[in-house]
Every structure is written in structure tokens, then in C-alpha cells.
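Scroll down for the structure; my scribbles are underneath it.
The complex appears here minus one protein chain, its other protein chains still in place.
Which chain is which? They are A, B and C, in the order written, and residues in each are numbered from 1.
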Amino acid sequence: MTAQDLDALYQEIILDHYKNPHNKGLREPHEAEVHHVNPTCGDEVTLRVHLTGEPGAETVADVSYDAVGCSISQASASVLTDLVIGRPVDEAMEIHESFLTLMQGKGTVEPDEDVLEDGIAFAGVAKFPARVKCALLSWMAWKDATARVIEEKA
Amino acid sequence: MTAQDLDALYQEIILDHYKNPHNKGLREPHEAEVHHVNPTCGDEVTLRVHLTGEPGAETVADVSYDAVGCSISQASASVLTDLVIGRPVDEAMEIHESFLTLMQGKGTVEPDEDVLEDGIAFAGVAKFPARVKCALLSWMAWKDATARVIEEKA
Amino acid sequence: MEGLLPQLEVVRKDFPILERTLAGGVPLVYLDSANTSQKPQCVIDAMVDHLERHNANVARAMHQLGAEASAAFEDGRDRVASFIGAPSRDEVIFTKNASEALNLVAHTLAWATGDLAVGEGDRVVTTEMEHHSNIVPWQLLTQRTGATLAWFGLTDDYRLDLSNIDELIDERTKVVTLTWVSNMLGTVNPVAAIARRAHEVGALVVVDASQAAPQIPIDLAAMDEAERPDLMVFTGHKVVGPTGIGVLWGRREVLDQLPPFLGGGEMIETVRMERSTYAGIPHKFEAGTPPIAEAVGLGAAVDYLAGLGMEAVHAHERTITAYALDGLATVPGLKVLGPLDVAERGGAISFELDGVHPHDVAQVLDSRGVAVRAGHHCAKPAHARYGVQSTTRMSSYLYTTPSEIDALVEALEYTRSYFKLG
Partner (left out) sequence: MEGLLPQLEVVRKDFPILERTLAGGVPLVYLDSANTSQKPQCVIDAMVDHLERHNANVARAMHQLGAEASAAFEDGRDRVASFIGAPSRDEVIFTKNASEALNLVAHTLAWATGDLAVGEGDRVVTTEMEHHSNIVPWQLLTQRTGATLAWFGLTDDYRLDLSNIDELIDERTKVVTLTWVSNMLGTVNPVAAIARRAHEVGALVVVDASQAAPQIPIDLAAMDEAERPDLMVFTGHKVVGPTGIGVLWGRREVLDQLPPFLGGGEMIETVRMERSTYAGIPHKFEAGTPPIAEAVGLGAAVDYLAGLGMEAVHAHERTITAYALDGLATVPGLKVLGPLDVAERGGAISFELDGVHPHDVAQVLDSRGVAVRAGHHCAKPAHARYGVQSTTRMSSYLYTTPSEIDALVEALEYTRSYFKLG
């Protein structure tokens, strides 16, 4: 990795979110709480989801979390919450899908700023297979927690 | 292995013992019977030992056996019985020792015909690590059986 | 000769060992491929390149070498998955050989809870033609759990005796395990039909593909689910890959349900002194540093086979086997133990030569450069079934030529004359 790659990885946006994470800290109310671990490195996140609305048409009312991990995993949790809180679950899942595609694209996917907003800063991460898991940790936790709430309601 | 090596391995003496084995067939009386297997190839020998004489000064009164195996293992059992039957156990053990040394010498040990008689024909076997076990199968069985008789008497 | 691999002489150039001469300057005629196969240069080169340029531990490393090594290792898994048509690449687990893979299954079934648990009163069914590696693990399992071991016998014409299948496979049967292709008799077993019957009673089907994977195109995803094994194993060194690596493929639901086998690094989710939780498949079953360079080599090996085309490899094997059966039939006093119809057999041919013990056959053959195996081939029960203690076995592979078979037949004639038979 060159110094240039390093800057591509650690975009200012990422370092900002890392230093000043949004929506951090566990909050009530929530319908599901999950704990995800990256077994390779030990990064951990505890994440809560609060959904409102009718079955089939829920909205992500709140996402809160507590996490230990590197700048990438911390920043990505922060960006996640910014992107999904307040959105219909359907839409949030689509954003999740786009983020996943970006991360798994090995650096070949062009991110859509309209959809991913600050999340586009993670485009550089996709080139570092070892760090993709860091970026995805909270996203996977969110999807898992959301699915649980929806299942339980059903 | 060259054709020459082959002839060194399959000495006439060996092929003779193979075609006309001495002392084959299980006989009474005996104080110990053992069953040894060469796990690599499955060669098997069942061997009986009959000792006479005072503890500490026993004589090998009889050795009888039944065996399935290749020419080397069959011939070696036949030669073994010729060499040890009728001898004091001490002397027989020395012959065993000489044969072992010959077999484990990788072809560098000069056999003593006065001690090993037809056994010197196995000198060529020592150069074939895979066949050394064949040649030793009945010898190990004999030592084992003899040790058992002596232990039990003691 | 119709059916041989196109450009066989060029293919042979891929295998450096085939140019070796043995004692007395005799060229090597390697007919022991069912024991272990030879390695093409591309497999050796892939391992060397890995060790000289990319060596690092996998999964755990954050640096460039670590990323390269991890990618190469997981790429090996992808290639193996595609080689057997695995429905999912995560279902491919690297073990040290086929034997460990079979033991992994047998051991974890002893500790399993729920549906899969094998305990008192349960039955495990194997066959009398298995390799020891597919007998002993099940003996240990049944002895340790109080379950019963039962087995399909063999018919006089070297097939599985299926006459009592409904007694062997009933509601008490938890596992049916069998070899796809016998390493002694060469027999190809009706795996699909047996799997179908086993699945009807809810038994788990374990298939030992150690001799099948080298020869027969396998596409798990394309199989009818009722006929597809639940677990299948094979070994790296018989598919032109390195030693030190084997493969367990398993249906995800089964692997997920089995408890861990070996505990340690890489197979965990989190560890506290009091208790640990485990990673998902495949890592759950890959404790410790895996065979990394070996996975790279195995990836290159199955790619090499795929490049030749497994259909073409299979056709070659059949052609050579038919030619060999014809040749062996000309040797007086020679009796083949196994089916004589190439459509129903693999490439391992075991035989007896009247008046000469198999070791002596192998020894004389070796003096002519012809490498075959003599003994019980880790299939003592099958030998016992046919009243023989050992046999001589020739086994060909994709690099075998008809003239090597001629050399074998000639060397057998020489053996007869050496031992002064007729």
C-alpha cells in the first residue's frame, strides 16, 4: 500500500466520524439488541434497533450502538446511523445493499453519493480486503437486528 | 533396482527355502504362541516356542510356525528355525542379534557364515528397506515368544 | 487409440517426475496413482511462488503479505468448490487428508446433540469394501457411543451385496457411509440409489470420494437432492495436489448443526476462560493455522484437472483401464479381483499371480522400473472377503500411456519366468 492508498483509505470524512461519532451510546426504546464480533481482530459492536409503524411498512425510528474497534469500524457505524435513522426499512435496506455492493466490489464499484452520502468515503476501503470486515461490522449487525424485530412482529 | 540387485535379493538359497520351507506347521508341545503382523503389507506369522532346561539355561527344543507372506518372509522363517532349534537360548539370542545387525546395516555389514549359515543369503535384503521388515517378521516373533516363556517361568 | 487424452505426450511433460530414471537407468513406469498421484509443474510452481513471495499467516494478518496469503488460500477454496460443484464455497472445509475428514464427521457425531447424535441403539452402516479410513473411525464412534456398526457385504462378482438393504437401512440407521469407487476392487458403487434409500429413513449419507474425485466429474449442485451425499470427502494428494491437505464438503445445515471438532485459533467467535463461542463454517472446523501453501497447491491442481476437462480425464482412465484389463488377461495365472467391465469400474486393478506372492511381484516389477503397490491396500476386510491376504495393484492416471501398460505386462511375464513358472 502506498501513502496515496493510505489517504484513500483514511478519508477526512472517516477520520471525522471516528473522532466525533454520531448516535453513539445505547438508547431506549429498542425492540432488538445484537452483539457482533469480528473474530479475526476482536472488534465488537452492540447495536439496538427501534422500529415504528405497521408490519410491512416499518420505519427505522432509532439505531444506537456501543462499539470498540478501529477508525474504519467506528466511522462506519456512525455513518450507518446517519443514513438509516428516520427512513422506511425498505429504503434503509436498499442503502444497506448499496453499501455492501460497494464494499465487496474490490474497488471497482463507483459509489452513488445520492444514496450513500458520507458512505462514499468508504470506497477506498473496498481495496483492502482485511478492512472490509471492519467497515461491514455494524452494517451486518443492523441488518440482523432489524430482521429480528420484523420476524418477531410477524 | 537393477537385475543384478534383484539376483542379490533373491538368492537361490532364499528361493529354495521359499519353495521347501523347513519346520513349517504348528506343533506341540509349546509354552508360548505369538501372532505377529507386518501392518504395512499384511504378512502374518503364528509362531510357537518350546523350551527345555533349567531357568537361566534353557534350550530351544522346538520352533514351529504357520505364515502367509512373501518369499523373503517365508524363507527367513525357515532359516530361523534351522538356526535356533536345538541351541541354548543364549546362543540363539546371539544369532538373532547378528541377523538383526545384518538386516539393519543397510548393506554395509559383512555377514559371518559360521554364525548365520543360510542366513547370509539375506545380506542382499538389507539394501531394500521395504523388505527388511519381511525378513525380520518371524525373528521378532521368535524373540517375543521366547521372552514370554522365560518371563512366565521366572 | 481412441479415448486417450489429446496430446498425451505434451501432458506428460507437465510432470517432471515422469522423466526420472531409476536404478540401472531404467525409466519410471508409475502405476501407483491410486496410492498417490504425481504433481504437475504448475502445482509445484504455485507453492514455490507462494513460499518465496507471499508467505504469511492467513485471516489474522493486516499487512500486504497477509492479504495476499489470505486471498490465495481462500482462492484455493473457491477452486475446490467449483471443482466439485459445491452449492456454496463455505461448505468446503480443508482438513489434513481424507482420513481426518472422515474422522471429523465420526467424532463430531459422537458429541452431537439433537437429530444428528449417534448413541446407544443407533446404527451406522458402512461396507466391506471400504478403505480402513472409512471403517476404523466408525468402529471408534460406535464403540464409544454404544451404537452398532453394520455393513454391506460383497457379492462374488465384486459388487456391494444390496440384498439386505432394507434390514441395514431402517429407522435405527443414523449414518450410511460408503466409498464411491473402491481403491482395491475398482468397483463404482450405486451411490445415488443408496443415498436415496438412506434419505428415506432420515439417515446421513457420507461418501468417500477419495478415488472418485481424481477420475469422475463431480457436480454436487446438479445432483438430485435425494441422491446427493450430505457429506463427501477426498484427499489432495490423489488429485495431483500436495500432501497435507484434504477436503470435507458438507451440506450447510449439517455442518452448522455439528459441534466443533478441533478447538483453537481461527475456529472461534469469542473466547473467555469459562466458555467460547464458535465461528461459522468453514472456519468452525479449521482450528489453527491451516495448510496454506497446500491450499494454494490444491487450487492449482484442481484447476489443472479442470483445464484438461474431467470428462476427458475420465475417458482417458477408462481407455487405459480397458487396455490394461486386456493386457493382464494375456498373462497366464493372473486373476483380477474386481469387475472386468470398464463401465463399472475405476482405474485401480488388483490381481493375483499364481505362484508368486504380491511383494515378490512388485519387487521384480520394480527392477524394471514398473511401480505398483503390493499388500492389502488398506482394505483388509475386502481382501479377507475374497480369501486373499494381499494382492498386487496397478493404478493408472491421466498421464499413463498404453506403452506403460505394455511394459507392465512384459514385466509380469518376466516375473513368471524369474520365478520359473511355466
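Definition applied: a contact is a pair of C-beta atoms (placed from the backbone, for glycine too) under 8 Å apart; a residue touches a chain by one contact, two chains touch by 3 or more.
Values in this document were obtained by computation on a predicted structure and should not be read as measured data.
Here is the thing to keep in mind: the chain we left out touches A, B, C in the whole complex.
When the full complex is taken into account, the listed residue touching the unshown chain is C:242, out of C:214, C:242 or C:299. From the set C:1, C:23, C:193 or C:329, the residue in touch with the chain omitted from the display is C:23, counting the whole complex. From the set B:29, B:53, B:107 or B:129, the residue in touch with the chain omitted from the display is B:129, counting the whole complex. Listed for chain B, the residues touching the missing chain in the whole complex are 1, 37, 39-42, 128-130. The missing chain lies against chain C, touching residues 16-17, 20, 22-23, 28, 30, 32, 35-36, 38-39, 43-44, 47-48, 51-57, 60-66, 95-100, 102-103, 106-107, 111, 128, 131-137, 139-140, 144, 149, 151, 235, 237, 242-246, 260-268, 270-273, 275-276, 287-294, 359, 362-363, 365-366, 370-375, 377-378, 380-381, 384.
In the full complex, the hidden chain is touched by chain A at residues 1-6, 9-10, 15, 40-44, 68-72, 74, 128, 131, 134.
The rule we apply is simple: only the chains that are shown with their structure count from here on.
For the pair chain A and chain C, the distance between mean C-alpha positions equals 44 Å. Chain A and chain B have Cα centroids separated by 76 Å. Within chain A, contacts with two or more other chains are made by no residue at all.
The set of chain C residues touching two or more other chains is empty.
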